[in-house]
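Excluded from the complex is one protein chain; the other protein chains are retained at their positions.
Note that the chains are named A, B and C in the order they appear, and that numbering of residues resets to 1 at the start of each chain.
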Amino acid sequence: MSVAEAFWEGVKHIFKKTFTVKHPYQQHELPDGYRGRHLLYLDRCTGCGICAWICPEKTITMVHVTLEKTYPQNPEKRFPQYWYVRCCFCHFCTDYCPTAALDYTKDYDLAEYEKDLIIWSPERLSKVPEAHVGYRTKFHGWAGVDHHLFREGGLGE
Amino acid sequence: MSTLDLNVGPQHPGSGHMRIMVKTDGDLIVEATPDIGYVHRGIEKIAESRNIIKNIPMLCRPNIADDSHLNWSYIKPIEDLQGVEVPERGRYIGTILCEINRIASHLYGMAIMGGIFSGHTTMYMFGFGDRELLLDLHEMLTGARMTFSFFVPGGVRRDLPKGFKEKLLETLEYIERHLPAIDRIFVSNPVFVQRTRGVGVLRKEDAIKLGVVGPVLRGSGIRCDVRKDAPYGAYDKVDFEIPTFKEGDSLSRWLVRFEEIKQSISILRQAIRDIPGGPIARKAPIVIPTGEAIGRIESSRGEINHYVVGDGGDKPYRVKMTTGSLKNLAALPFLLKGVRIGDLPIIYGSLDYWPVEADR
Amino acid sequence: MDAGPTTEPKATSSTEGLRPVPGVWVGNLRDIVERLVGLPPIKSLINWSRLYSLWPVHLTTACCSAEFGAMMGPRYDPERFGMQAAVGSMRQSDLLVIEGTVTKKMLKRIKVVWEQMPNPKYAIAMGDCACSGGLFHDSYSIINEVEKTIPIDVYVPGCPPRPEAVLNAVIKLREKIRREEVYSK
Partner (left out) sequence: MTISPSVQEEHIATAIRNELGNAVDEVTSQRKDRISVVARKDTLREVAQGLQRLGFDHAVSVSGVDLLEEKKIEVLYFLSSYSRDDLKHLVLSLRVKLDRESPSLPSLTPVWESANLFERETYEMFGVNFEGHPNLRKLLLQDNWDGPPPLRKDLKIPEMG
């Protein structure tokens, strides 16, 4: 008898709404603050290297870029460069950034045919993806003063 | 009497990457020897070379389905050594995350056991489908599906986002509504029950002797749960029960997980109702003082202990992690002795063994 | 034993074998077949059928298998791309997804699985650990560069990657297959 019940339960699910997201055509909606790839604000980054220090996997190297534009807060033009095959998306770099120059994005599609193409230069990181809200700035405050990891962590003292 | 040696794994149609060397006599298993270490990554060694913040993502990776428990279990002894007390709200948020994670992990375990090891694809789809909704809650709260790195010394990283409470209650209501369907299809389905009832019986004395933990222990009738025995987080403020079953067979281990999901839903409802205001984290230094501490956390696969030794620097001198899967592995050769080879997948699945967690 | 046509030594001059000799078929049959299936309509037909039969081996090397399982689950459902749920036998599969860390102990087994798979076969490195060692890159027991053993077609970073990211990698791999020669592998 309970076999029939089980069978009936399965049959009922045929008529329910489809759960599948047809991925390349439909996107599953991600919440604000999703920890995808990083976004670098070139006009805020001072090149201090705290992100490279806190990174658990040596994802970040500080590089000098050859951009025409000058950045008053960063005269040496020293910016982080991410090698994403190492990144574990813990985003400690974003939380520890004292000037909120890094931010979360909802961009997770990083697959490539070659390993070397997954190196993200500062210019590539600074491209703002669509539907970006600026989570770090919005919720953790400008210049990182609002974030406890920096304010109350051992780093500030 | 001639026996046949069989190699199950490390590449096998089930889930996981461990090898069981099985000696069979006809259909009966004479002896089974698990061979583990295929995912041994030496994280206890690496942990000695990185500072305590950098260790957080790595020390959670052994069990990504259970990330928050591993994370908390590593942070707790460090907080004990530093003398930092987590604010009330931080502890509540931790409890909420851990309980969502426990439901997700139990659904995963049930889906793997029902779906892959006993061949009921529907359970796989039910388990993974419902789990996605819980992973959405993870995403909303922490920003990641499975690997949160959410606990830091002194508290948690993010506050509850806007609209989280409503979404949580909505999801819980859905899960609660869907549990009877799982019950009808599996728990009271004679096809499934006959494959699991009386298979792989672990009696109470043997469970104590082998030192198993978690649902395996409670499936053998021992009422033991770190959340009750040595409460952490907000577990001393919420009201819940520890489901136990006397039989000790594969079905009762499955049922413990099923009942624990119901308890977790009740815990979550109480926690989200009672959550106080205030800060989510306190100031914590980035050094680990001289001394040693051991933390206890009840994860969904059993008790987890991190033993941390500090020498006053920012790196731990020694981190030892003991996980539920390695303890439950001790029961596997015991349970497999004398059963039929067809019952091997069911028994293996009922332990909810996560190889990475055992190998570290 | 024969893993595929390419493992056999090719005829020294394939064009000679195809030269029409009145009344007699002279030459290596394999060359003729190779020439024939290389023609655009047949080639695209074969590649199209390969596109929809990417069956992965069930080889879990580490924890990324949890997300691979989620991809096989109801929300993402890769059977829309002809990707069947992971099969136990590598003789029937075309795709090896390396799901996470490859330890020195596991590498031998992966090699065995890879060699047992029939041609054409493809490999996706899923997760940081499979791509570069990831969080455990300075460990004493893991392999940082798995591509030295197995030729990797697509790298998917992430720890673990989202199921969508893996699906995107599969779509990238399908684009690669669509363009490739039939006997390139």
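The rule we apply is simple: a contact is a pair of C-beta atoms (placed from the backbone, for glycine too) under 8 Å apart; a residue touches a chain by one contact, two chains touch by 3 or more.
A quick note: this is a predicted structure, and the numbers were derived from the prediction, not measured.
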Item checked: Which of C:K104, C:K148 or C:K176 contacts the chain that the document leaves out -> C:K104
Notebook entry, point to check: With respect to the chain omitted from the figure, which of B:H17, B:H40 or B:H69 is a touching residue?
Noted result: B:H40
Check: Contacts of subunit B with the missing chain: which residues?
Finding: 36-37, 40, 42, 44-46, 49-51, 54, 79-80, 83-85, 207-211, 217, 222, 224, 229-230, 293-294, 296, 303, 305, 307, 309, 317-318, 320, 322, 326-327, 329-330, 359-360
Item checked: Missing-partner contacts on subunit C, residue numbers -> 103-105, 138-141
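Here is the rule we use: only the chains that are shown with their structure count from here on.
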Item checked: Between subunit C and subunit A, distance of the C-alpha-averaged centres to the nearest whole Å -> 30
Checklist line | CA centroid of subunit B to CA centroid of subunit C, Å | finding: 34
Check: Residue numbers in subunit A touching 2 or more other chains?
Finding: 19, 56, 88-89
Next item on the list: Specify, in ascending order, the residues of subunit B that touch 2 or more different other chains.
Entry: 57-58, 129, 132, 147
Item checked: Touch list for subunit A against partner subunit B, complex -> 2-3, 5-6, 9-10, 13, 19, 30-35, 54-56, 88-92, 95, 104, 148-149, 152-155, 157
Next item on the list: In the complex, go through subunit C and note every residue touching subunit A.
Entry: 74-77, 80, 128, 131-135, 137, 147, 153-159, 161-162, 164-165, 167-169, 171-172, 176
Item checked: For the subunit B and subunit C complex, residues of the former touching the latter -> 10-13, 15-17, 37-43, 45-46, 49, 57-58, 61-65, 108, 112, 121, 124-125, 128-129, 131-132, 135, 145-147, 356
